[in-house]
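Read the structure below first, then the notes.
Presenting chain A:
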Amino acid sequence: MIEQLAGSWNYIIVVILMMTGLFIVIARANLVKKMIGLSIFQTSVFIFYISLGKMANGTAPILDGNPDTLYSNPLPHVLILTAIVVGVATTALGLALILRINEAFGSVEEDEIIAAKASQSLARPQRPTSEAAE
Partner candidate 1 sequence: MMSLHTAMLVGLLAPLFVAILTPVLAVRHVWRDAAGPIGGVITFIAAVHVALAVLDGETPRLFVAQIAEGLALEFAVTPLGAIFGLVASGLWILAALYSVGYMRGNHEKHQTRFAAFYAVAVHAAMAVAWSGNLLVLFVFYEILTFSTYPLVTHKESALARNAGRLYMSILVGTSVVLLLPAVVWVWLSTGTLDFRPGGYLAGQIDPAMAPILLALFAFGVGKAALMPIHRWLPAAMVAPTPVSALLHAVAVVKAGVFTILTVVVYVFGIDFLAETGAADWLVWLSAFTILASSMVAITKDDIKARLAYSTISQLSYIVLGAAIASSIAVQGATLHIVMHAAGKITLFFCAGAIYVQAHLTKISELDGQGREMPWVFAAFFIGALSIIGIPPLGGSWSKFMLMVGAVDSGYLVILGVLGLSSLLNIYYLLEPVSRGFFRPKVKTVEVTSHPLVVIPPVLTAILSLLLFFYVDFFAALAKLMVIS
Partner candidate 2 sequence: MMGTAILTNLPALLVVVPLLLAPFSAVLPIAGLAWVLALVGTGISFLAALMLQSVTENGVRISYHLGNWEPPWGIEFVVDSASSLTLVVMSGLGFLATLAARRLVAIEIADKDSGKFYAAWLLVVGGLFGLVMTADAFNLFVFLEISALASVILIGMGAGTDRRALVAGYHYLVIGAVGATFYVIGVGFIYAITGTLNMGDMASRLPDAAGGAALYVGFGFMVAGMLVKAAIFPVHIWLPAAYGYAPSAVSTLLAAIATKAALYVLARIFFTIFAGTPEIVDIALSNIIVPLAVGGIFVGTIMAIYEADIKKMFAHSSVAQIGYIALGLALATPAGISAGFIHIGNHALIKGGIFMAIGGFVAALGTRASLETITGIGRRMPITATAFLICGLSLAGLPLTAGFISKLYLVRAILETNSYVILALVLISSALSVVYLWKVMEVMWMQPAPARSPKLVENPAIYLPLWMVALGNIWFGIDAGWIVGAARLAATALLGGGA
């Protein structure tokens, strides 16, 4: 049993990170912390994929001309590059939103925002274009 556990320790790390990230997203009221939790969650998935790709005794998947070399699977690495990019975009967008939320509500704490939404009526009304146009 211990061997099995030791053999899968990478997956255990993945699960710990995944749950940590998810917990932070759900349980923390601070918007920035939520983004961090999301990042942690996504990172755990990256590690998951990469560990999937690791072959026992496999080396880095860079061709070296030797036909007998055992490589680790390069595909997960590629997938993860894509996923990292997506993760970066998500985080960037999330942080940008948080900035705007901070400007609009004056806080990045979820409870305060909810209170602000409830107590005040609608947004700072803004009519960006003149109605006279078209």
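Per the selection procedure, all candidates are chains of the complex that A comes from, given by their letters.
The definition used in the following text is that a contact is a pair of C-beta atoms (placed from the backbone, for glycine too) under 8 Å apart; a residue touches a chain by one contact, two chains touch by 3 or more; residues count from 1.
Fair warning: this is a prediction, and the values are worked out from it, not measured in the lab.
What touches chain A in this complex, out of the candidates 1 or 2, is 2.
Interface residues of chain A, counted against candidate 2 in their complex, comprise 18, 22, 25, 31, 34-35, 38, 41-42, 45, 48-49, 52, 75-76, 79, 82-83, 86, 89-90, 93-94, 97-98, 100-101, 104-105, 113, 117, 122-129, 131, 133-134.
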